[in-house]
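Every protein chain but one is kept in place in this view of the complex.
Chain nomenclature is as follows: A and B, assigned in order of appearance, with residue numbering initiated at 1 for each chain independently.
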Amino acid sequence: MKLRYKLLLCSLAVLFADSVQAQDLTADTVQDNLNYVWTILAACLVFFMQAGFAMVEVGFTRAKNAVNIIMKNMMDVGAGSLAFYFVGFGIMFGTTAGGWIGTDGFALSTIGDYSIEWSYTFFFFQAVFAATAATIVSGAVAERTAFNAYLIFSIIITAVIYPVFGSWAWGSLFNGSGWLEGLGFIDFAGSTVVHSVGGWAALAGAIVVGPRVGKYVDGKPQTIKGHSIPLAALGVFILWLGWFGFNAGSTTTGDTSIALIALNTFLAAGAGASGAMIISWFSTGKPDGAVTLNGVLAGLVGITAGCANLTPGFAIIAGLVAGILVHYSMILLEKKVDDAVGAVSVHGVCGAWGTLAAGLFNTGDMFNPSIIGVQLIGIAAAFLWTFGVSYLVFKLIDLVIPLRVNGHLEEMGLDLHEHDAEAYPEFSTAAGIA
Amino acid sequence: MKLRYKLLLCSLAVLFADSVQAQDLTADTVQDNLNYVWTILAACLVFFMQAGFAMVEVGFTRAKNAVNIIMKNMMDVGAGSLAFYFVGFGIMFGTTAGGWIGTDGFALSTIGDYSIEWSYTFFFFQAVFAATAATIVSGAVAERTAFNAYLIFSIIITAVIYPVFGSWAWGSLFNGSGWLEGLGFIDFAGSTVVHSVGGWAALAGAIVVGPRVGKYVDGKPQTIKGHSIPLAALGVFILWLGWFGFNAGSTTTGDTSIALIALNTFLAAGAGASGAMIISWFSTGKPDGAVTLNGVLAGLVGITAGCANLTPGFAIIAGLVAGILVHYSMILLEKKVDDAVGAVSVHGVCGAWGTLAAGLFNTGDMFNPSIIGVQLIGIAAAFLWTFGVSYLVFKLIDLVIPLRVNGHLEEMGLDLHEHDAEAYPEFSTAAGIA
Partner (left out) sequence: MKLRYKLLLCSLAVLFADSVQAQDLTADTVQDNLNYVWTILAACLVFFMQAGFAMVEVGFTRAKNAVNIIMKNMMDVGAGSLAFYFVGFGIMFGTTAGGWIGTDGFALSTIGDYSIEWSYTFFFFQAVFAATAATIVSGAVAERTAFNAYLIFSIIITAVIYPVFGSWAWGSLFNGSGWLEGLGFIDFAGSTVVHSVGGWAALAGAIVVGPRVGKYVDGKPQTIKGHSIPLAALGVFILWLGWFGFNAGSTTTGDTSIALIALNTFLAAGAGASGAMIISWFSTGKPDGAVTLNGVLAGLVGITAGCANLTPGFAIIAGLVAGILVHYSMILLEKKVDDAVGAVSVHGVCGAWGTLAAGLFNTGDMFNPSIIGVQLIGIAAAFLWTFGVSYLVFKLIDLVIPLRVNGHLEEMGLDLHEHDAEAYPEFSTAAGIA
């Protein structure tokens, strides 16, 4: 991970107005400025993924819970930004205690050898990553989880669960490597660090909170259709856009290395869409809309770890496999666990696949067993840590505050009970259980 | 304001194709190019705020007026771009007559010491700002104002009302300072110049046009629910995204100074969301969706003036206070004035707060009475000028063209009467007055 941090020691880069012509600018200074511009614009794109998640989750769930989903997504980043500022960032990027946890840098109180401006930039980029991990959970547990209970979990994952694993895999910004980082774990932009962590926390949440009313009849899963495929599709397009910032911005350097990453991200998503569409067509007889949309996201998650290490051809393969995988994963998982939007399959399962693919297809050292071994260790560590702790935290929250709204209120919809609101007060809607 | 303009005198920066390798590029030239790239991309983000405003205003109003709102938003920037090109830009940035009004530079006929390319860039960035000020008004007067009357006001605010105040606070691009600028008024990206100006014009409009049919029953305000919270939420996310361009792009320089601004913008919005959610939860017993969405915007408006002058900690405080303020302001204002989307509270009141906060928490010179005094003068001047002139202009328009559609047509919806259209012709909708 160290390679991804640019030392920005020179602080003479303050370029104001009339003095510019007089000043002798160096190429190094301009490159530093370019790195700021690139990283901040990439962070803006990653930020926008919150809108994408919100639209995907709203679209794939029922109208009666739309305000609730939106509030959860909005607060994932609203409260999450503060939680990561005061707590999470230090745990993730502070001086590491033996490779296990960061211990300083809270509220940017430590900046090491970096300029304060670079710390601001790096924090902003990482904070929108943290918000991504948190918001993955909201989709899986949608339509039955109480808002206050969810909000507590959202703050805990942003402040603690995500940063702890992040410190293992990406290490300290200041001093010391994470233990996984030390092994040579490859996860360039976070297939595991962000997506699997979000996905496994989502799995724990979906198990603890239990299925929605009506999801299982005689143990057989029923399809509960989302209320707006156009909004879900818009969300997928927004996520695809934001992912260019997510992956290529992870260089935090505006140079030629961003080209391969952007291209791989583009092609893998296209391959994920194609794979998912084809496999749904073969297995159900029709090209399925929701599966195809999730195929795009699967392809994106599947290239996130290896986006800087794979050639375009292997990026296509990684995406194609992810698109096929997400289809079967959703079918299998649904037999036992009610994940309202497919978040566990998209982010957890395809995150694991992407991490494995980054090892399997690593340019210059392909199918190397020791690299693959480390990737598997990282995948397993992410699952054990995140699923385990998240399960406990959800159980603990449930002891103090009921984690889910009761069945009658759930049938009325969370919007009315939790927010005294309706998403579409003028439209006549049906129950939504097909 | 001068500090924000970079002198770009060298015109040898034209870099084409094959000649690039031959040419001896200097670091100064590349930095100039970077400033272009940064400012233009920031302007694109600010432009996209038009989509955000359109979605917020559509979502927070009723379906029967959705086409009308969209037409108003589309023409704010459509006709506004031309009005600012031919008239507004010269009034705002032309050589100033005693600090009160610009007098040249219409249609970019004057460019002073700048290259024509930089004039294009600067104009583009400022034109999307002007469109923002105009579009704030459309939300407050929504659902009852005639399209032709609104269009005239929209052109007048973009061509005259906004530019005049802008010239006071930000001064000429070519020659001379505005009188407020001369006093040392701090408003980096426009809490007052853009948002309060938009907000006070909105207040004047809402008073002159009067409340919507059904808004007051026996003098008591009734809640008129918006028809699509998901679209409103999407709009808020888009605005949050665009605001990074709005604030950080106001440097018009791609350097390290954008880092603090971007971070402050991010954190203040999160704090605004948190403040608004918490205060609505305490005062109504439920975390309110619409209030939380407006809290994000309040936080953003509240940091706009001081985004380059406050530390992150104070940015959080500025945003938090704005989030709380917007909740109470909306409740108070609603007793007397019907603002359909809360624009006066978000942009007018929180714009004033943000301008005050920029003085109160000014890094290096905090709680300085003379700075605070100047800020208060600027806040007062914005109110007196904008509210006064806007009130007169709305009254004058009303004398010539009826400012509002008559009550019966209003109940049918503006879409049918004004545009012979329906936003959702296939969906069954109810009256929408709760």
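In the analysis below, contacts are C-beta pairs under 8 Å (C-beta built on N, C-alpha and C of every residue); 3 or more make two chains touch, one makes a residue touch a chain.
A quick note: this is a predicted structure, and the numbers were derived from the prediction, not measured.
S.K.: Considering the complete complex, identify which of A:Gly313, A:Gly373 or A:Gly388 is in touch with the unshown chain.
M.R.: Considering all chains, including the one not shown, the answer is A:Gly313.
S.K.: Given that one chain is not shown, which residue among B:Leu34, B:Ala133 or B:Val193 touches it?
M.R.: The single option touching the absent chain is B:Leu34.
S.K.: Residue-wise, where is chain A in contact with the chain that is not depicted?
M.R.: 2-7, 9, 26-28, 30-31, 34, 37-38, 41, 45, 62-63, 225-230, 233-234, 236-238, 240-241, 244-245, 248, 253-260, 262-263, 266-267, 269-274, 277, 284, 286-290, 292-293, 295-296, 312-313, 316, 427-432, 434
S.K.: Could you list which residues of chain B touch the chain missing from the display?
M.R.: Output for chain B: 13-18, 20-21, 25-27, 29-30, 32-34, 36-37, 40-41, 43-44, 47-48, 50-51, 54-55, 58, 66-67, 70-71, 73-75, 77-82, 85, 107-108, 115, 117-118, 120-121, 123-124, 127-128, 147, 228, 231, 234, 418-428.
In this section, only the chains that are shown with their structure count from here on.
S.K.: How big is the gap, in whole Å, between where the Cα atoms of chain A centre and where those of chain B centre?
M.R.: Between these chains, centre-to-centre, one finds 32 Å.
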